[in-house]
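Right after this comes chain A.
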Amino acid sequence: MTTEILLAGFGGQGVLFAGKILAYCGLMDSKELSWLPSYGPEMRGGTANCSVCISDQPIGSPLVLTPDILIAMNQPSFDKFVSEVRPGGKVFYDSTLIEAEQTRTDISYFPIESSKLADDNELKGGSNIILLGKVIKETSLFSLETMKKGIEKVVPASKAHLIGNNFKAIEIGMNN
Partner candidate 1 sequence: MERNLMKGNEALAEAAIRAGCKCFFGYPITPQTELAAYMAKRMHKAGGVFLQAESEIAAINMVLGAASTGVRAMTSSSSPGISLKSEGVSYIAGSDLPAVIINVQRGGPGLGGIQPSQADYWQATKALGHGDFQLIVYAPASVQEMVDFVVKAFDRADKYRMPAMILADGLLGQMMEPVSFPEINPDAYDKSSWAANGHKNKREHHIINSLYLKPDELQNSIVERYKKYEIIKETETDAELYLTEDCDVLVCAFGATARVAKSAVNDARAQGIKAGLFRPKTLWPFPVKELNEAAKNAKKLLSVEMSMGQMVDDIKLAINCSKPVEFFGRTGGVIPTPVEVLGEIKRIGGTL
Partner candidate 2 sequence: MAVVFERPHALIDVPTHYCPGCTHGIVHRILAEVIDEMGIEGDTIGVCPVGCSVMAYDYFNCDMIEAAHGRAPAVATGVKRTNPDKFVFTYQGDGDLAAIGTAETVHSATRGENIVVIFINNTIYGMTGGQMAPTTLPGQVTQTTPFGRSPELAGYPVKVCEMLSQLTGTAYAERVAVDSVPHIRDAKKAIRKAFENQKAGKGFSIVEVLSTCPTNWGLAPAEAIKRLQDEMIPYYPLGVYKDVEEGVFANTEGGEK
């Protein structure tokens, strides 16, 4: 069983960072996993996306083309990738920034006002982590405990004081 996750948004929204947390969660749970970023000029402010595969088997192609889970952080990413989601798949998106028509009936939509929630709770730049909170609530991908371990792994030692904020963002995502 392989779960293919695609995270997409603007550069700077923390798409790669959120993907890294998922990858580390896989590592914590002793899963096979891969993390593959888009790279190039788009890293510097354009659109960025990131493929994460979590599996019990060795990962084949690390490039996610038909995600089981799509995490969309801006309108162009939502519009571009929603049609690629595998039937039965789940779409998580920031409904503060994305106006979505939920036209597909074979997938589930999980909107959350992650940008607004981040601002309201003074968690600047925490929209990506709030979305991850929503993901662990609505899927059986990882436990909260694993997620917290993953965050502790990814947040650099120099920014360790931000770990609490990330935990808070996860909880907000789980409760909204």
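Criterion applied: all candidates are chains of the complex that A comes from, given by their letters.
Assume a contact is a pair of C-beta atoms (placed from the backbone, for glycine too) under 8 Å apart; a residue touches a chain by one contact, two chains touch by 3 or more; residues count from 1.
Predicted model only: the values in this text are computed from it and were never measured.
A.B. asks: Looking at chain A, find the partner in this complex that touches it; the options are 1 or 2.
C.D. replies: 1
A.B. asks: Please give the residue numbers of chain A that touch candidate 1 in the complex, ascending.
C.D. replies: The touching residues are 20, 23-24, 27, 30, 32-37, 39-40, 59-63, 65, 153.
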